[in-house]
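A single protein chain has been omitted from the complex, and every remaining protein chain is retained in its original position.
We call the chains A and B, going by the order they appear; numbering starts again at 1 in every chain.
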Amino acid sequence: MAALDPLRLTARVAKRLLVDGEVSSAELAKVYLDQIAAVEPQVRAYIRVTYDNAAKYSTKVDREMQAMRGPLAGLPIAIKDNMVTEGVTTTCASRILHDYMPVYTATAVRQVWDHHVVMLGKTNLDEFAMGSSTENSSYQTTRNPWDLATVPGGSSGGSAAAVAAGEALWALGSDTGGSIRQPAALCGIVGMKPTYGAVSRYGLVAFASSLDQIGPLTRSVYDCALLLQHIVGQDPNDATSVALPEPVALPDAERLDGLRVGIPAEYLAAGIEPGVRARFDETIARLEELGGTCTPISLPHTEYALPAYYIIAPAEASANLARFDGVRYGFRCADPVDLLDMYERTRGEGFGPEVKRRIMIGTYALSAGYYDAYYGRAQKVRTLVRRDFARAFADVDLIASPTTPTVAFKVGSRTADPLSMYMCDICTIPVNLAGLPAISIPCGLSDGLPAGFQLIGPAFSENRILQAAHALEGAIGFAPAPTFCDSGAVAPDGARTEARQ
Amino acid sequence: MIGEDDVRYVAKLARLRLEQDEAARMAGELAKILAHIDKMSELDMADVPPTAHVLDVVNVTRPDKPRPSLSRADALRNAPAVSDDCFRVPKMG
Partner (left out) sequence: MSAWEPVIGLEMHVELDTRTKMFCACEVTKGDAPNTHTCPKCLAHPGALPVVNQRAVEYAARIALALNCSVRPRNVFHRKNYFYPDLPKAYQISQYDEPLAVDGWFEYWAGDEKLRCRINRVHMEEDAAKLVHAGGDAGRIAGSDYSMVDFNRGGTPLIEIVSEPDIPSPEAAREFLQQLRNLVIELGVSECNMEEGQIRWDANLSVRPAGSDELGTRTEIKNMNSFRYLQQALDAEIPRQVEIIEAGGRIDLETLHFDPDTGTTTPLRSKEEAHDYRYFPEPDLVPLIIDPAWVEELRATQPELPLARVERFASQYGLSRADALVLGSSQALAAFYEEVVALGAGAKPAANWTMGEYLAHLNAAGLEAGHGHVTAERLAKLVMLVADGTVSTSSGKDVFARMIAERAEPEEVVEKHGLGQISDTAELEAAVARVVADNPAQVAQYRGGKRQVLGFFVGQVMKATGGRANPQLVNELLRKALDG
């Protein structure tokens, strides 16, 4: 058996090897556990590696091959630590849940467990999924394996870094304003947010209920489709989940003849770095070579999407996080003198600064006298953003944009100014507001760091998106692997100490 | 805009204990964020309906059929304090 390279292996290939008997499930798991041992001290993608479970379960899959087969059986996966997993603590990277042991399992996770995946562990994230870099984790900052001085993006930074660093074959993440797509772009992998409602949110610790979706982070578009197939479905436990009108298909397209793609002018004006822009333009050229036609379009309310998101998401979050009060589970402050003291100190000590900021904004926006000016207005902007997309999709089949304005930035370079951090999501947020599906695929390097290409489709157009992304992926042929180099830290005042190579 | 008094009121509503310097700093940060959010007021949206639900789905309900509850042990498993099989909390001040 040739040595398996976790930096290159895809689920598609791994499954073939398993089926052909060239590798056992236990051996496959070991590949990833070994890689974790090798690089995790630098990457720090995991909050908890479930060594025991991975070893034991993969052995079990081998032993009971007759009963435990299927497209996902034996394939090692990492799960973002904001999806509850019975028997394994789920922390949301927050002190307030540091010892929370779930008594049930998230539906999407249950679905992949039922297909006999081998869980490697729970990955790091920005606390309660609020952030774009994992620097808001109360445990550790995950590092981007392409340059350990930079962030992997967030909030699913742990999942993205784990996949990119070969510490997992694939992973589940969650996306509220770009939290799958942005880290996928910064880490040079594939990440997809399905249509709102396509995947059950039962067991996904809620951040913004009307925006959150679980989705795959993978090394190929085919893998993405395969994983997506197994997490979609209408769930009686989630009143906002719906069945897809057609099943997810494994993509095989090589050409894009007849595909009409729109490029929103407003997204290109959003401060896109020259290198990222260059990779984007090259990818558009490839798209056209494959037979697609690209036209400029306008999504005129794009600039209002970010303000609307930064009301809606915190408002919903302020209510969703109110249950963390020290009564029934989680952290409780020491020696509370009375109930009020318990509430205030539990939450004051249990939440990190970004979470507190967002709870405050959300509470303020909903408070007496402010509802119409903030939440009410934001809901209307949301309608306008949806209409923009609906109008555009009358003329085009997909919309393309760079996933993020920049490549991975230095750890610590944006933490002093929350607004600068929010700007990471300028191309991804409108998609969540409209509830649409979107994918990010790597389209090249800029200054040695990956850039992402985003395709957005109308609601329930997952197959159209996957086919286009698959064909484009083939044409792009993104080959490099992360180097685990380290370009040096940013000084505390934000200045770079050395130029990036 | 939003001052330290507003911050204290909101922190109270949200049951967040803020230290002295935290409240001051938060007022500054929130003011900046809210200034950015104020961009929305440029738009005339008198005739625009709000979107509360992005799905065009209605009437999702379930039948009135019981399903097994958690065992008491599981219900109390994560409880910070337990008394007589109940969750124990300090009394109101």
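In this section, a contact is a pair of C-beta atoms (placed from the backbone, for glycine too) under 8 Å apart; a residue touches a chain by one contact, two chains touch by 3 or more.
The shown structure was predicted, so the numbers you read here are calculated from the model rather than taken from an experiment.
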Touching the absent chain when the full complex is considered, from A:Val49, A:Ala106, A:Leu227 or A:Leu287: A:Ala106
Which residue of A:Thr363, A:Gln454 or A:Gln467 touches the chain not shown here: A:Thr363
From A:Cys294, A:Leu339 or A:Leu445, residue that would touch the chain that is not displayed: A:Leu339
Where the unshown chain meets subunit B, residue by residue: 12-13, 15, 52-53, 55, 57-67, 69-72, 75-76, 83-93
Subunit A residues that touch the omitted chain in the full complex: 83-84, 90, 92, 97, 100, 102-104, 106, 201-206, 208-210, 236-240, 315-316, 319, 322-325, 327-329, 339, 343, 363, 366-368, 371, 375
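Convention: only the chains that are shown with their structure count from here on.
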Whole-Å gap between the CA centroids of subunit A and subunit B: 23
Partner subunit B, residues of subunit A touching it in the complex: 99-101, 103, 196-197, 210, 236, 239-240, 242, 301, 303-304, 306-308, 310-311, 318, 322, 325-332, 336-345, 347-349, 351, 356-357, 359-361, 363-364, 367, 373-374, 376-384, 386, 418-419, 422, 433-435
Residue ranges of subunit B in contact with subunit A within the complex: 2, 6-7, 9-11, 13-19, 26, 29-30, 32-34, 36-43, 45, 48-55, 57, 60, 62, 70, 74-75, 77-81, 87, 89-93
